[in-house]
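All protein chains but one are shown in place.
Going in written order, the chains are labelled A and B, and every chain counts its residues from 1.
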Amino acid sequence: MIRAVGNTLRLAAVATLIGFVLGCLFGFVAGYLRNSWVDRAASVLSVLGVSVPHYWLGMVMVIVFAALLNWLPATGMGSGDAWVWDWAHLQYMLLPALTMSVIPTGIIARTVRALVSDLLDQEFIIGLRAKGLTQFGIFKHVVKNAAPTALAVMGLQLGYLLGGSILIETVFSWPGTGFLLNSAIFQRDLPLLQGTILVLAMFFVVLNLLVDVVQTLLDPRIAR
Amino acid sequence: MSAPPLLSIKGLTKHFPLKKNLFDSLLNRGDVVRAVDQIDFDVQPGETLGVVGESGCGKSTTARLLMQLINPTAGEVIFDGMRVGSRDLPLKEFRRQVQMVFQDSYASLNPRLTIEDSIAFGPQVHGVSKQESLARAHDLLERVGLAPARFAARYTHELSGGQRQRVNIARALALQPRVVILDEAVSALDKSVEAQVLNLLLDLKDAFHLTYVFISHDLNVVRFISDRVMVMYLGQVVEIGPADGLFDHPAHPYTRALLSSIPAMDPEHRTEKAAISGDPPNPINPPSGCRFHTRCPAAQAVCSQRAPTLGKLHSPHLVACLMYEPDSGYQAKAIA
Partner (left out) sequence: MTGLMNPQAAVQPLEQSPGYWQSVLNRLLQDKVALGAGSVILVLFLMALVGPYIVPADPYQSSILGRLKPMGSPGFPLGSDELGRDMLSRLIVGARLSLLMGLMPVMFAFIIGTGIGLLAGYAGGWTNSAIMRTIDVFYAFPSVLLAIALSGALGAGIVNSLISLTIVFIPPIARVAESVTTQVRMRDYVESARATGANAFTIVRVHVLGNVLGPIFVYATSLIAVSMILASGLSFLGLGVKPPEPEWGLMLNTLRTAIYTQPWVAALPGAMIFITSIAFNMLSDGLRAAMDNKR
């Protein structure tokens, strides 16, 4: 069970990271270039990202990259029990992580775009430019203001992925908690089922707490 | 003062508890905001009672307490000789008699309802048929200067601030009340519109034999419209009396300071210096004795020890200040 949790954690963490990076990228670009074609394209992409059934996407990825192109392995986690951060193992992680990252990317991109475009519209930005601050300086301000919420959303996504990984793990036969859940369901193994769900839920709650704490630290307005 | 008062307020008090966490709630402790503390006053039938004071003095809380929109911590409201909430005067019946016009004209109207529906809501609650309620609404719209053919089926966002406030007045009158409380009802309007609405209020008062309680921070407006004026400070009544008498010969030091802060119209006699300095103290921990003593130019040691009571200066002008209380320990000086 511990090993399974570790596997899921690794996968979810990597996926969230990818999602965060890509999401912020798209979100910032869309926010800065708002109302241009870039913005519209980005918002279309994020609607797609949020709408896609990720287990289907996983299947498509497997079809394209494993079955047709044979670039990456389709299932499993790589040889051996222990995890090593080398290519032999990473290639197994690539597809599932990418698939999992699509939904967080969509959500984070949307959130960041809304945040950035709201911030840029505010009057204090005009005040800063009038003072002669460079574009980069303004950028730092925007980042500082957007960071708490963006990080909070990322934390929540990580929690959600931890819980929702079952579908992806089933598609890719990734030996994580989701996979365990799956077997528990099929084998009608109630204690295993309950235990796994409990562990996952605990993780989620702890994560939410952490997110709240971090947000309070970063955003002096919330701390009282 | 020969007729019995229409409204009689005795010992009205409202303390808002400030509970910072769960323990405070459970143990029933914590700071308390003494928004309104033991106020007594009367409202005579047919008069306009103006209520003035700084922000945070408790004017709006008093209005809401009168309307029973918030529950008083202590004290009672007596209407026409009957205690509100008693069997003689159940709450719903009292509501028909006293209505209120709020400051924010936009927020006072439900954006989803048409104007006529907004006005007709009140009567319908009290059993008037829908048809007659709408007819009443149309008639009232006419009275407040909004042609029903043009306005009845409109929505809130299509009207200007002055028009909305007229609708609010019409809505308050729909229940045929005897008292209308106007809580900063004209404060948010442009001056010219304000003047029109004030004149409308005076006309309506005559036409429907109303009694007004007019709350405002604008002293000129209060003087214009009021018969009597009540001055509040930090949750208490400090002075109350006929409008002209009070404005021409203010007795309480606070009232004096308030009136002298009105910018003078005469360039020969400019107002040079602010009469009182600083902010009003925190209503959580009001000063001991007379609450005004910390900012009073005429304060003496006894003022921090003894709280004055509202006593007659020369009836009907009442003032709560140790200066005017015989045997209060206040050393009388020549009063200007």
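One rule holds in what follows: contacts are C-beta pairs under 8 Å (C-beta built on N, C-alpha and C of every residue); 3 or more make two chains touch, one makes a residue touch a chain.
From a predicted model like this one, the values you see are computed outputs, not experimental measurements.
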Field: Chains still shown that are in contact with the chain withheld from the display
entry: A, B
Message: In the whole complex, not just what's shown, which of B:D40, B:D104 or B:E325 touches the removed chain?
response: B:D104
- line: By the document's definition of touch, the residue of B:L134, B:V238 or B:A251 touching the omitted chain is B:L134
Statement: Among listed residues B:R34, B:K59 or B:R95, the absent chain is touched only by B:R95
Task: Please give every residue of chain A in contact with the chain that is not shown.
output: 47-48, 50-53, 55-57, 59-60, 62-63, 67-68, 159-160, 162-164, 166-167, 170-171, 181-182, 185-186, 193, 197, 200-201, 204-205, 208
Message: Using the document's contact rule, name the residues of chain B that touch the chain not shown here.
response: 67, 69, 91-93, 95-96, 99-100, 102, 104, 107-113, 116, 118, 121-122, 125-126, 131-132, 134-136, 138-139, 142-143, 148-155, 157-158, 171, 175-176, 207-209
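Rule of thumb we're sticking to: only the chains that are shown with their structure count from here on.
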Message: Taking the mean of the CA coordinates per chain, how far is chain A from chain B in Å?
response: 56
